[in-house]
Each structure stands twice: as C-alpha cells, then as structure tokens.
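Only one protein chain is missing from this complex, and each of the others stays in its spot.
Let's look at subunit A:
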Amino acid sequence: MSNIFIVILSTAGALFILLAAIGFVRMPDAYLRISVTTKAVTLGVGLILISAAIYFEDLSITSRVLAIILFIILTAPVGAHLIGRASYLMKVSMWKKTTLDELEGKYNELTHELRSDDIKKDKEEENKKE
C-alpha cells in the first residue's frame, strides 16, 4: 500500500521538477524564470522528500524530512525576492512584450531605498521651487 503512495508522490515530484527545468529554458526573461522555478521546484522537492519519509516509516527521519521541507518553503521565496530585487537594480532587460513596470522610478539609485511615490517627479518639483 505504501509503495503506491511512494510511486505517485515521486512521479508527481519528478514531473514538477522536469516542468520547472523546461520552463527555466523556455521562459523569455530572467524575472519569469525566477518566478517559474521557485514555485514548481519547491513543490517537487517537497513531494519527493515526503515519499522518502513514507518509505522509511521512522519518526526521526520523518522529522528530518519535515525540517528540510519547512526550511525550503521558508527560504525559497526569500531568495527569489532578493535575487529578483538585485536583477531589477542591475536593470536586467525585461521581455519585449512587458506592458507594465510598476517599480519604474521608485528606487533611489544611490541609496537603493524604495518609495511609494515617484522620485523623479519629486526632484522635478524641487527644481521648480528652487
């Protein structure tokens, strides 16, 4: 009975990882690649680790597997956010069909602070006042 679960979970996990790898090759720009890989690979790793926990049927191994899964679920979004922020600050080019860039002009280029209002407009207004 547990063998069926192992086969189903490991097959689903391997398929998710394969889809993430294909998406990683096919997606047109860096931001889309980051978004594809983070979600799919987290799910695939979790499923395959759960199948390992079912195979061993041991409390210490199950807790170890849960620790790994918890750690990956906690760290993958943080890492993806940071690398996405770094790529935006490096001005990595976006896909040519991108229509909206909501962060445009909202990062201070010298301090890397993020503001909710447009920094360029503020500077123009200050120049007018002077």
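What we mean here is this: contacts are C-beta pairs under 8 Å (C-beta built on N, C-alpha and C of every residue); 3 or more make two chains touch, one makes a residue touch a chain; residues count from 1.
In this text, contacts and distances are computed from a predicted model.
Q: Hey, which one's the missing chain according to UniProt: "Xanthine dehydrogenase YagR molybdenum-binding subunit", "Branched-chain amino acid ABC transporter permease", "Multicomponent Na+:H+ antiporter subunit F" or "Predicted Zn-dependent peptidase"?
A: Spelling it out: the chain absent from the display is recorded in UniProt as "Multicomponent Na+:H+ antiporter subunit F".
Q: Which subunit A residues touch the hidden chain?
A: 3, 6-7, 10-11, 13-15, 17-18, 20-22, 24-25, 30, 33-34, 37, 41, 44-45, 48-49, 51-52, 55-56, 58, 61, 64-65, 67-68, 71-72, 75-76, 78-79, 82-83, 85-87, 89-90, 92, 109-112
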